[in-house]
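All protein chains but one are shown at their positions in the complex.
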Amino acid sequence: MTSKEIMNRFQKKYKNVARMLIACPDQPGIVAAISRFLYEKGANILQSDQFSQDPEGGMFFMRIEFYLQDLDNKLDQLRDAFSLVGEKFLMNWRITSASKPKKMVIFVSKEDHCLNEILWQWKAGDLNTDISMVISNHEDLRATVEQMGIPYHYIPVTKDTKEQAEAEQRRLMEGNVDFIVLARYMQILSPYFVEHYPNRVINIHHSFLPAFVGGKPYDRAYERGVKIIGATAHYVTDELDAGPIIEQDVTRVSHRDTVDELKREGRHIERIVLARGVKWHLEDRILVHKNKTVVFV
Amino acid sequence: MTSKEIMNRFQKKYKNVARMLIACPDQPGIVAAISRFLYEKGANILQSDQFSQDPEGGMFFMRIEFYLQDLDNKLDQLRDAFSLVGEKFLMNWRITSASKPKKMVIFVSKEDHCLNEILWQWKAGDLNTDISMVISNHEDLRATVEQMGIPYHYIPVTKDTKEQAEAEQRRLMEGNVDFIVLARYMQILSPYFVEHYPNRVINIHHSFLPAFVGGKPYDRAYERGVKIIGATAHYVTDELDAGPIIEQDVTRVSHRDTVDELKREGRHIERIVLARGVKWHLEDRILVHKNKTVVFV
Amino acid sequence: MTSKEIMNRFQKKYKNVARMLIACPDQPGIVAAISRFLYEKGANILQSDQFSQDPEGGMFFMRIEFYLQDLDNKLDQLRDAFSLVGEKFLMNWRITSASKPKKMVIFVSKEDHCLNEILWQWKAGDLNTDISMVISNHEDLRATVEQMGIPYHYIPVTKDTKEQAEAEQRRLMEGNVDFIVLARYMQILSPYFVEHYPNRVINIHHSFLPAFVGGKPYDRAYERGVKIIGATAHYVTDELDAGPIIEQDVTRVSHRDTVDELKREGRHIERIVLARGVKWHLEDRILVHKNKTVVFV
Partner (left out) sequence: MTSKEIMNRFQKKYKNVARMLIACPDQPGIVAAISRFLYEKGANILQSDQFSQDPEGGMFFMRIEFYLQDLDNKLDQLRDAFSLVGEKFLMNWRITSASKPKKMVIFVSKEDHCLNEILWQWKAGDLNTDISMVISNHEDLRATVEQMGIPYHYIPVTKDTKEQAEAEQRRLMEGNVDFIVLARYMQILSPYFVEHYPNRVINIHHSFLPAFVGGKPYDRAYERGVKIIGATAHYVTDELDAGPIIEQDVTRVSHRDTVDELKREGRHIERIVLARGVKWHLEDRILVHKNKTVVFV
């Protein structure tokens, strides 16, 4: 599909569909208040998921998909009206239009498997996103990206130039980014950079976290003689490989597998896990609370 | 744990917790009506799962766990009051006390692995059930069952005596059964028997349905040379191995596995899949609609 | 990687490495005869897998990877010499050079996921193959294929023109094919065509065979309400979807998944399963006996 066809697909699929995400301290009456609000506004609930961490004194999380005639014209007013409910229950909430694509920026280095997977799923019409650009510290993947009509920005990074490289990255993305995907970007982002995009930078780590935090996880997995390898999609925080885990998956290996074969098998897991995380982020399925995720799938 | 300890465990764990299950034609306002009802009755929603089959004109399914002070004394009155909501929306609904154990009858023949798994999970305090008896067409497993203090009834079945055997089974169970588990019971129940317990007889079929319906699935799996075998827990209907599927799982096999090894590996899958189905049934997680299940896990 | 780089990669990786595949009636002394033969010829066994179907009177299967200095010049003579051993034990055997790429022809229709996976794994240097052409009954995927420098042949097929279309296909492939991959080719090949390529046509069927043989497996899986879907790579025989199974894999689904979502999830399984089957075929890991496979992995 072309980018226009993809956009049309989701415009049609999600016409008048909105999503509401809520996190707040638990107490009686929350669901009643929300659902009465939606009913009175004429909305029809299509899908609702809810999770209370602990009956007594824990947190309440909810995701609702609803249908509302003429949504686009009513969205602002709906948000205004809901803010009263939000305040009453001390909610952290947002309401989004399901048809509106989120702006994604992809960071890559030299390896192409994660990038290719996302591009392929996007072209297949599975991801409702507008890929505003790809940023790389290498030139290797320019052709792959540009032939799809996506801008490619080469910003080399060295220890000395990291600060200005990040400044340049932020400048390029300004106004063009809802979230960032590190598709095997082999640079560590500075805390200063990360704090600009809280819970909006998704990384794929090529191990089953918290095993093998840091570099060369496949070499270390081989060394340790594990029988299963994995990959982890997580939001990036200040602490390396320690952010909220979105998704993990694994595959079986054996003594026959060399480090190269672990890497090859691992690539299949990495791309699937990252693509799943990206899809869930795009569909507003993820809530973050205290370094953990609630994922409504 | 003793049966008394198990009962106490769930009395405590689920004190004042009820579950509501609903299936009805979808339309706006259902969630609002239900949640307002619960709020007005003083109930606090602990957990809510909802699924609408199709935005336009499909079915609506919901499972709610809620907390209500002094539940036991209010349950009947709650049901009465809810029946008005139920009528308005043409609901098929039920409200159950989560702490009240369901009465289970287990049917077995000679193989013990599924029976043992259920007994073990029950003793471990994982299944909120009252196992009222085990019925078998063989004497083999009497000791296993009786040493746990559970009554064991031997009712042999031949082609000629099937009708009276089933009559005897029904007589024994009368008043003592909420649902039946066929834990590798190697007899086919008559339609007449089955219709007494609609969506209340759980069978484990030792294949990945709809592959290998009927007898000797492992022999046929070996013959076909499949690379994965599986098991299926389903509700029993008139049509052999064609009832609503509750759960399935699989395991990898290879050319090295003989029929005996498929059977051995298969036993591990069978018992896990059956136990999962039983647990979900006990926790009121399963709704049946048109020969398919909605399972809220 | 370019095609040339891929070829060089395997030339280097597998320099002087050969593979021997053997199937014969079991009897004492086979391994001794083979390994003495190889030892006397100066070969060093790198990897050896063996499987005897049944101690008494069954079949014997073996796969050996061995290193032999100056292999290319000695291969013919090695085969000649081994034919005596082969005759003595009534072996069905072959010896191949591991570095020599097999010629693959890919058949596709409109769906691109299986084709893309194979092309991507090939470009990543994971598949030692020479893709001599892609044949399609549609024009849709021409650009994808040609931009990789692979010839694309459009041969439309209707009920009336099938015979001549197949004749044309065979003519195009003559001398350019070691095996054929049906990467979601939505036409049934005639028995006449199939018999030209015994155990050399790999198909991906989009179900967990033998469940859902034939058309529209995802629609039927949805209808049946299965909790797991799968895909099967198999060699094509005269009987539809009944050839020797090479590989299968599955993924979990739920009542929430529509037919479209089963198809989307299924695509991930299909491409991984097909690519695995293709890789094993390329690495001479598969032996076929009586409609079943022995796969040495």
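Every chain is named by a letter (A, B and C) in the order it is written, and numbering of its residues begins at 1.
To be clear about the criterion, contacts are C-beta pairs under 8 Å (C-beta built on N, C-alpha and C of every residue); 3 or more make two chains touch, one makes a residue touch a chain.
Quantities reported herein were computed from a predicted structural model and do not represent experimental measurements.
Within the set C:Leu46, C:Leu84 or C:Leu240, the residue that contacts the chain not displayed is C:Leu46.
Screening A:Leu209, A:Val236 or A:Leu274 for touch with the missing chain picks out A:Leu209. Of the residues in subunit C, those that touch the hidden partner chain are 27-32, 34-36, 38-39, 42-52, 55, 67.
Of the residues in subunit B, those that touch the hidden partner chain are 112-113, 116, 120, 124, 126, 147, 264, 267-268, 272. What subunit A contributes to its contact with the hidden chain is residues 51, 208-212, 224-228, 230, 244-250, 254-256, 291-295.
Quick note on the criterion: only the chains that are shown with their structure count from here on.
The geometric centre of subunit B is 43 Å away from that of subunit C, both derived from CA atoms.
The centroid of the Cα atoms in subunit A and the matching centroid in subunit C are 37 Å apart. Contact of a single residue of subunit C with at least two other chains is seen at no position.
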